[in-house]
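The complex is shown incomplete by one protein chain, all other protein chains being positioned as in the whole.
Now for chain A:
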Amino acid sequence: ATRYRTKAGRLKKPFIKVEDITRYYRPFYHQFDCYPEINYHGPNPCSPFDVEKKNKSGDKQNKGKTRSKHHEMSCSEKNRRMERKIMETLKEKKKRGYCECCTVKYDDLKAHLKSEQHKTFSQSTEFNVVDQITSQFDCDFEEFPKVKMKRVKCSV
């Protein structure tokens, strides 16, 4: 019994709870709406843990008929679309971030890079550690103007 008022709650099933045996740290847990299950029937190469929300609605339309090639298409297409979506959001988010050099968060990458603080850092001796390693590489590139010409041609 402690002098302190304790408020306890029971985790709602299904759940998982992990705690360090030292009991020094906060336990962490997750209560599932949908407990992970292996789905053997999803088309290759979809994850067996793919929650088939879309497929379910598709099944309803098809009255639960066999998974056709159409399904496989939609799955990989879904994956690709997801990937693209992630890339897009990443691109958006890219403007916001954290600068390790200045140790500040920024909302606009471009603006931050132009800031006095960052400019000062980027021109400082902090980068000596990079240059020191770089100086060990032997640079056997040919400086040729031909390449430049090509580039101009390419970009036209």
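Brief remarks follow.
In this section, a residue touches a chain if its C-beta (ideal position, glycine included) is under 8 Å from a C-beta of that chain, and two chains touch if they have at least 3 such contacts; residues count from 1.
We take it that contacts and distances are computed from a predicted model.
Look at the chain that isn't drawn here: its UniProt entry, checked against "Trafficking protein particle complex subunit", "Os10g0556600 protein", "non-specific serine/threonine protein kinase" or "tRNA (adenine(58)-N(1))-methyltransferase non-catalytic subunit TRM6", names it "non-specific serine/threonine protein kinase".
As for the chain not pictured, it touches chain A at residues 2, 4-33, 35-38, 40, 44-50, 76, 79, 86-87, 90-91, 93-94, 96-106, 109, 112-113, 118-119, 121-123, 126-134, 136-137, 139-144, 147-148, 150-151, 154-155.
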